[in-house]
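Here you go, one structure.
The complex appears here minus one protein chain, its other protein chains still in place.
Presenting subunit A:
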Amino acid sequence: MTQIVEGDRRLAIEEAAARVIADPANSRVAAGLLAEEIADEAAAHGVRSFSGSIAATHAAGLIQDGLAEFVAAHAAELDALVSDAADERFEYFGLRTVYDRYLLRHPVTRTVLERPQHFFLRVACGLSETVAEAAELYRLMATLSYLPSSPTLFNAGARRPQLSSCFLLDSPRDELEAIYDRYAQVARLSKYAGGIGISWTRVRSRGSLIRGTNGHSNGIVPWLRTLDASVAAVNQGGRRKGAACVYLETWHADIEEFLELRDNTGEDTRRTHNLNLANWVPDEFMRRVEAGEDWSLFDPKDVPDLPDLHGEAFTRAYRAYEAEGRHTRRIPARTLYGRMMRTLAQTGNGWMTFKDTANRTSNQTARPENVIHLSNLCTEILEVTSDAETAVCNLGSVNLAAHLDGRDGLDWERLRATVRTAVRFLDRTIDLGFYPTPEAGAANRRWRPIGLGVMGLADVFFALRLPFDSPRALELSTRIAEEIALAAYDTSADLAAERGRHPSYDDTRAAAGVLHPDHYAAAASPRWDALREKIAATGLRNSLMIAIAPTATIASIAGCYECIEPQVSNVFKRETLSGEFLQVNRYLVADLRERGLWTQATRDGLKRADGSVQHLPGIPDDLKLLYRTAWELPQKALIDLAAARQPYVDQGQSLNLFMAAPTIGKLSSMYAYAWKQGLKTTYYLRSRPATRIAQTTVQPAAAVEQVACSLENPDVCEACQ
């Protein structure tokens, strides 16, 4: 009997979840049922309270003794903090994500040993020294105001608390042993749920002489094939697949083969299907593209110091080596740039990240020997690396949607308070974390970088009715970034006064009185002057503080739009390891409901138009403007928002760009603009499939009638060009 009831509830959950388009309230219905299901599952293990869940997970060997002792000593106080009513804030997809991936499970039965609120409080306790601290962080998480990154959510309080999201490894030295040593480091870092960025710029190119054997090198591709296989083999605790991004500087002689690594045609022995690819582009290259000049490609063996130079010094050395004839080949810079654009269009990969901008503005690069050699898996982390130091970053993001003041703006005071707490806990993770390699531990303790980001910017714009490309949106977005940076720097200065500066503080630009906004003329203000004075006295606890990460999973948990991104569609499907989930823009639905327009015909029309409201009959113009999708917004606006925010983002931004039907001409204009606007990095180029499935659950348009407008098939539709 109970089995039938449980089966029925599961079906009811799936039914409700699949019907969110008809009524977004079904998402909460499904979430409510799932919360009951989870509570029953935990109760089957005797778990009825937070302290009970800690006892059960400790008995199962999943958490540290220290955490269990802390909770046992404060059981009554901590149990009283738990608010199960907070579960009502979850959308179905968020709760389902928590249930499938984050709740601790019994090693044998695989059923859960804790409820969602127990999980939040466990993470909070895992990062806290006192009940008061735990209460503060728990409150932010329970209200979905701030969430630490996934590795912290997975591992806080665990036996091996690997809390960091990203690792950045310098290129292996150009020798066999160094390369194999890097594979081992990558595997160890990947095992504990870290995303990997790794440069390959120092490794000699194809045709280079190998003195020891008097043979010739096959270049970087075979090595990257091995890296590809190694990364794919590491399954991060069964929770997600390992992932890595390889960076290559634009002058490396194997650059063209590198750009083909993700093609799905050609010789498979020269392809890497799992690696992500990024271009680490010097300014000199972009200048030559603009001027229509030639570009020289070098074997790193012939120019061993180029990877460690940037800015003027790089340009000087590059030109000198060219003049000496050290290059292996010369090609028109535009030809290579065109190939880079083609790779972006065909694979979404081959991200454009800008070496000189990143180094020029970084707090860590005051001394010439400290160089940023690459960004990370998601292009938001920019930290110095060397053979002996693997850069690490601990991340967390503020949910801006949870900081609306209920009237017409943001609750700035609460936003600042959230940032202060977030920075303290991010700083804490540096000391509590387990580092899979000594190179990572050494770097993180010396530089103590953190990466505080945001999510839900699109929610804020919808709630305040600001089109993404409006001047007020730009102004608000920039103010948000500045407020967050001010509060973060201020907190780090306080932490420095309490606990000391980070050990390499004297090697930073801040030690010389230069803060990140000082690199941008537009960003000067008295508020920063005051802060600069304070920092002159206290120093900083952290060398870097702000990074806009993609927040794919934690935005799902929080039920908001990802980081700084516009919506991709008013109706879309999320595919994750735990299944497929339908999402609908609830702001749009509320607006259409209010105007009596949320009908079956509108819903079918919306699906048929792939989530666009632009050509639906009867939709008023103000709603059409507000509810444009990423495909319908000018990408210039996205770049302008990012550029205006950049002074207050001392690391990078995972900025996706969207183009339904990319051409080389449009892409080359767009990325040249991004570089000129001073962006440090960009991320995926998102495009759309050239063909699509026939929809099964929408009434078909009748015979012979032509589809009037289809973004999917732009060649037959002039209206969309």
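We adopt the following convention: contacts are C-beta pairs under 8 Å (C-beta built on N, C-alpha and C of every residue); 3 or more make two chains touch, one makes a residue touch a chain; residues count from 1.
What we mean here is this: contacts and distances are computed from a predicted model.
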Chain excluded from display, named as in UniProt, from "Ribonucleoside-diphosphate reductase subunit beta", "Carbon monoxide dehydrogenase", "ABC transporter permease" or "Anti-ECFsigma factor, ChrR"
"Ribonucleoside-diphosphate reductase subunit beta"
Identify the residue among A:L103, A:M341, A:V392 or A:A422 that touches the chain left out of the display.
A:M341
Omitted-chain contact residue, chosen from A:G46, A:G500 or A:G665:
A:G665
Touching residues on subunit A - with respect to the absent chain
7, 10-11, 14-15, 17-19, 21, 100, 195, 240-241, 243, 264-265, 268, 271, 273, 289-290, 334, 337-338, 341-342, 345-348, 552-553, 556, 568-569, 571-582, 607, 610-611, 634-636, 659, 661-670, 672-673, 684, 686-700, 702-704, 713, 715-716
